[in-house]
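Only one protein chain is missing; all other protein chains are in place.
Then we have chain A:
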Amino acid sequence: MDITFKNVNYIYQQNSPFAHKAIDDLSFHIPSGSFVAIIGHTGSGKSTLIQHLNGLVVPSEGEVRVGDFLLTKDKKPKNMKELRSRIGVVFQYPEHQLFEETVEKDIAFGPTNFHVDAEEIKRRIHEIVPLVGLSSDFLKRSPFDLSGGQMRRVAIAGVLAVRPDVLVLDEPTAGLDPRGQKEIMHMFYSMHKQQNLTTILVTHSMEDALKYADHVIILNKGTKYMEGRPEEVFIQKEALHRVQLDVPEVIQFLDQFEKKFNQPIPFMRQSIVDIAKSIRNVVKGDASK
């Protein structure tokens, strides 16, 4: 599904002394099938932005278009429920939302609310459980007896069981250990490819954005600060530092390397093996070859 924001403003507690503008004249377009990373420091408007995508909030001004659904201040779509069945949101620490007696019931909760019939839900659960890295032995267990990482997988399975077209991920790896982080991101990425999803990843990790996204949007003070392909955006060190963001480590290193050796190795998203070869050529003094 294509997603378009057009001059969106969002004000919390409008017409009160506590009014606060969280989104400020924000416009962007995300074509269907892309993997977009949304980056910005705490308080830059990332979470408010994603709440617009499934109509949890509607713009105070401007319009949000998600596929054929149009959301404005005066015009909420009549079929909001359908919109929500097509936009799957994995909130931060989604394991806090688990509540059912068994893993199976918890995963079934979402699709049941969207009137998917019981047989079909069973089929989906058996398909999704291995995808999120769990086995069917877990289905009859209480989600509260699982480890944090396993609980998160159950919560994610619950979102996937609705079969959304758009997957919105709000810091999905926060608090996991390195192996867990890698596994979860890998899972989202292969699902994105296989099921032709549109994926929106809200993250603090420049490394993940560089690895998975084909487009990044940098937010600052509720508005778009930069936008483009990761390898174009992430080399702009000064601009990123101005909004308290760092460049990915590989780019930091190449930058320091250039200062020391007075020879640039341009970053083009090449592999670490290729970077090592370029460094060797400079160090051994045959950069021209």
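Following the convention adopted for this analysis, contacts are C-beta pairs under 8 Å (C-beta built on N, C-alpha and C of every residue); 3 or more make two chains touch, one makes a residue touch a chain; residues count from 1.
Criterion: contacts and distances are computed from a predicted model.
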Handout entry: Undepicted complex member, UniProt protein name, chosen from "DNA repair protein RecO", "Heme chaperone HemW", "4Fe-4S dicluster domain-containing protein" or "Energy-coupling factor transport system ATP-binding protein"
Key = "Energy-coupling factor transport system ATP-binding protein"
Handout entry: Touching residue (missing chain; options A:Ile11, A:Leu131 or A:Leu176)
Key = A:Leu176
Fill in the blank from the handout: Contact with the hidden chain, among A:Ile11, A:Met187, A:Ile235 or A:Ile275, goes to A:Ile275
Practice task
Quickly run down the residues of chain A that touch the omitted chain.
Solution key: 41-43, 147-149, 174-182, 204-206, 244, 246, 249-250, 252-253, 256-257, 260-261, 272-273, 275-277, 279-280, 282-285
